[in-house]
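A single protein chain has been omitted from the complex, and every remaining protein chain is retained in its original position.
Naming follows writing order (A, B and C), and every chain is counted from residue 1.
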Amino acid sequence: MTTVAHTPTQAHHEPMSFWRKYIFSTDHKIIGIQFLFVSLFFLLVGGLLAMQIRWQLGFPGKPMPGGGILPETMVVNGVILPEYYVQLVSMHGTFMVFFAIMPLLVGVYANFLIPLKIGTHDMAFPRINMASFWLALLAGLIMTASFFVPNGPIRSGWTNYAPLAARPDLSGVTVGQMLWCVSIVVLGLSSVLGSLNYITTVINLRAPGMTWFRMPLSVWALFITAILGVLALPVLQGAAIMLLFDNVLGTHFFDPVAGGQALLWQHLFWFFGHPEVYILILPAMGMVSDIIANGSRKPIFGYHSMVFAIIGIAFLGWIVWGHHMFMSGMNPTLGSTFMVSTLLIAVPSAIKVFNWMGTMWRGNLRFHVPMLNAIGFVSMFTIGGLSGIFMAATPVDIPLHDTQFIVAHIHYVLFGGSLFALFAAMTYWYPKMFGRLMSEPLGKIHFVLTFIFYNLTFFPMHIIGMGGQMRRIYDPTIYTFLKPQQPLNVFISYAAFALFATQFLFAFNFLWSLKFGKKAPQNPWEDNGMEWSLPNPAPHGNWEKTPNVYRGPYEFSAPEAGDKDYLPQYLKLPTDRDPVPAPLPAGGH
Amino acid sequence: MQTPTVTDAMRPPYPAEPGAGVYSNKLGMWVFLASDVMFFTALIGSYIVLRFGAPGEWAKPGAVLNVPLTGLNTFLLICSSVSMVKAYAAIADGKKYFLRKVPGKMLQDGGLKFWLLVTIICGAGFVSVQLVEYIKLVGHGFTPSGYREGSLLAEHALADPLKYGAGVAGLYGSTFFTMTGFHGFHVTCGVISMLYLYFTKVLPEKYSPQDYRGIEVIGLYWHFVDLVWIILFTIVYLI
Amino acid sequence: MRWWLPDAGSTFAGPIDTLFLAILIITGIALVIVEVGLITFVIRYRARPGRKAFYTHGSTRAEVIWTAIPAVTMVALGLISNHYWVLIKDKKSVPPNAYHLGVHAKQFEWQVTYPGPDGKLGTADDFTVRNQLHVIVNQPFAVELSSEDVVHSFFVPEWRLKQDAVPGMQITAWFEATKTGEFELGCAELCGMGHYKMRARVFVHTPDEYKAWVAQQAAGGSE
Partner (left out) sequence: MNGRIFSVVGGMFLLTVCSKGDRSAVQAAPPRTEVSAAGGTITGKVKFTGAAPKNPAIDMSEEAACKAKYPTTPTEENVVAGAANALANVFVYVKSGVPAGQTFPAPATSVVLDQNGCRYHPHVFGIMVGQGLEILNSDPVLHNIKAIAKANRPFNVSQPSAGMKTTRTFAAPEVMVNLECNVHGWMHAYLGVRPDPFFAVTGPDGSFSIKGLPPGTYTIEAWHEKFGTQTATVTIAATESKTAHFTFAAH
């Protein structure tokens, strides 16, 4: 009835060459899948780096198995060198945050889900969307290249604090630092282009009937995340450019000798940093809300408060960055204000956790693999959120800052949070992407093993963090106050190796089901989302005619549904009237 | 796939309820400009923090930088904004594409082709003046890392450290070149995109009063870049 | 094996440990509520044939409850924490009778400057020792932190004291050791390849031991 004037060229089905259809495709679903495979590769790279870190912390000074293949600038007689260790730590953080979790959450699921869930053909700007992927891949290649340049990659942590990162003579890193900065600028551009695409699509291209409060929480979360991305990434680009100029042009932004300020980098980085960590968790929260509602066969508990909680988190996220810098020599009164805002931001997260539990309360719980992972997310994210409160209370942050306690908090929120949600999301929308179902038993085994090994790996980190083990130290055994807890380091390393091995179960399940997975029925999870009105895998251009939306996304076990316990948004009941699109704005401008 | 009926591209697609009421290209450009505002906030914010936290006295306005020439240059950029508005008005109000005689009016009422060309020329002029300014400054010894030893400026700074802000010349150079450099980069991108639009859309007269989105979007970008320059000119050159 | 915070070694440790315990209890309760809730829901409400989920869109009363309780707890926590934060970190909280030492952090070592017999820092008789911090027990000390190259962080776990040493800034951190003996000072901020090796020994003396040490150092000998 109403169409967008410039639907993509697939309108008249001229046969597109292999290259146009799969490599340089402008179809949001193909771009989502491209992001998926590239991000999973970088997730593997990040994991390999983590294993070397765990080897060094668990067995300092002992030759690492397989260490021989590394050049002698990194490993001598199999023993990891300190400069390579700080490179491992820096690159593990950089790859996981920028090239694994962020693209997996935003690159894959914003691209794949938004047009499908709001009932439109494609993104507002398909070509820009394609550019966003290729820029992200380019950024990843530049960052990977920094391993193979003289002096290797950066050595100043993924946070890249200034005087160390700005002075090659102090850090010993030359080309690697420049590549990091360039890669971050390119990634920033890719992320900004992607985010402006998602924002325009959600605002303008919603199907008739898909009002703001009929949008599923996953689309709300991805929409708010896109806003965070559009406003946060450019600040990091600016900071990275200043750092690049400090290294290359001899500028003095962060060089205290010539009047620059070392704290300036920390302020810029964390002003971006905190919205960034909410970019890393909000999409996970959104997708988990959808999956838990589906698994519980029950409408999400408190839809409106969940939406305002997401908006609350996003807004507060801009005024809390100082809690990363309580110890940095910043004025203590600033510490007090940032403490208050940080403590307040715990409230929306609490609201979300209780609402997820409210959804499961008196539900009819189906324990498919996505639901298991979603429950894993809720239980683990709770620990992550609560351990954040220890650092929000400034006096308690004094002994805990920059120790393994912070590392535990990061991994409980990022691994226990985003990665569990990603396992759920990947399994949940796998049929929509590839038309086949991932194996259910294998998925369950993977979940149980991951849940166990994950906790065995990261919970003890709280303990050694309380004991005072500092972050990013190459060999904890040279400190007498750390010797008594070295057995915990060894234990964590073994658990981490087991956790890494378990992930191959998921990888095998993922790749094997591509070809041999069970053929997926039309609506395998019996869900209400708009995407399930399309065949699996969804065709190019999605719907022939823009569908209508008749109700909210969470009408599970609705009385009108009769015997079935779900009521899809696109299903027209006899009592439903076709939605009339909003009147056009006057004058057309 | 249903054949797309050509509706007025300028209207936003029918959102389920009154959304922003802005067609997608313009909304996309507004969001991009928001991200660019954050980018310049990072640079200008750092400039302010560095300047107020600077240990020594900042260089006096006009000591190193050529304020009159840049003032003229700023005027040139403002004119290019005015000509951009004229170009937009020319196509939005259905005026002819090129110059047409208007009885009794001295300057014909120019169309899109004329005014967009004026904008491009002014923009390119601005960038080239800035480039010449850069070359002259570097020649005098003003580099991103401060005053080059043994250069003309270095001697001046020795002679009168207060006026030339000798103590914080490093910061002065760094902030000046980064901010104005990236602004210049944005202006260059604007000029290139206008040239691209000029040859692929304006000359073949693809725009019409029903659909002139490209002009409006590039106009938005141009006014943004002009606004940023006005801020930059004030805080870098004038104070 | 150590399972808890290091032993208390300074006047800060008491309040910080109690606050840590209080937060542990609050978060512990919240954690138990969530985890036990999840487990009971998983068991009680699992899908059984013929069962239908309870159709509800939520209840504002519940929302108000689990917004107000966390908010009130957080504000209370904030007020208590701020009291100790100002006590520890505020410049005006440095006790007037504190002994001042100069700690200069450099890539991969701590250079500690002692006031020497005349007790005043910055006079000719000051002497500097590498990687050794000597203080008197039950006597407030103020450490003036400076850094030569990159950001380091002065961290003594037993004293619950951590403060970054930032190049270009002079930051004072005060403490009052309550236990004699030998402890360790580590660097908590990544400062390059030797970050892990920036270890200095900390000696908490009785007043006369300290005087003897200072005299012996001033005479130029080393132990």
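As a convention for this text, contacts are C-beta pairs under 8 Å (C-beta built on N, C-alpha and C of every residue); 3 or more make two chains touch, one makes a residue touch a chain.
The structure presented is a predicted model; accordingly, all values stated were derived computationally and were not measured.
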Partners of the unshown chain among those that are drawn: A, C
Omitted-chain contact residue, chosen from A:109, A:434, A:481 or A:543: A:434
Given A:67, A:126, A:172 or A:234, the one touching the chain that is not displayed: A:172
Residue in contact with the excluded chain [from C:7, C:90 or C:109]: C:109
Touch criterion as defined above, residue of A:47, A:250 or A:537 at the omitted chain: A:537
Residues from chain C at the interface with the omitted partner, ascending: 106-109, 129-132, 192-194, 197, 199-201, 221-223
Chain A, residues in touch with the chain not shown (by the definition above): 18, 22-23, 33-34, 37-38, 41, 61, 71-72, 76-77, 79, 81-83, 137, 140-141, 144-145, 148, 169, 172, 434-436, 474-475, 511, 514-515, 537
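FYI, only the chains that are shown with their structure count from here on.
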Contact graph of the chains (line, ring, star, complete, other): line
Gap in Å, rounded to a whole number, between the CA centres of chain B and chain A: 35
Length of the line joining the C-alpha centres of chain A and chain C, rounded to whole Å: 31
Residues of chain A touching at least two other chains: 260-261
Residues on chain A engaged by chain B in the complex (per definition of touch): 2-7, 10-13, 124-125, 128, 192, 195-197, 199-201, 203-212, 214, 230-235, 237-239, 241-242, 245-246, 249-253, 255, 258-261, 264, 267-268, 541, 544-545, 549, 579, 581-585, 588-589
Partner chain C, residues of chain A touching it in the complex: 81-83, 85-86, 89, 155-157, 161-164, 167, 170-172, 256-257, 260-263, 296-303, 305, 327-329, 332-333, 335-336, 339-340, 343-344, 346-347, 350-351, 353-355, 357-358, 360-367, 375, 378-379, 382-383, 386-387, 389-390, 392-396, 398-399, 401-403, 463, 466-468, 470-476, 478-481, 484-485, 487-488, 554, 556-559, 565
Residue ranges of chain C in contact with chain A within the complex: 1-6, 12, 15-16, 19-20, 23-24, 26-27, 30-31, 34-35, 37-38, 41-42, 45-48, 51-60, 62-63, 66-67, 70-71, 74-75, 77-78, 80-82, 84-86, 88-91, 107, 149-151, 153, 155, 157-158, 160-169, 171, 183-184, 186-197, 199
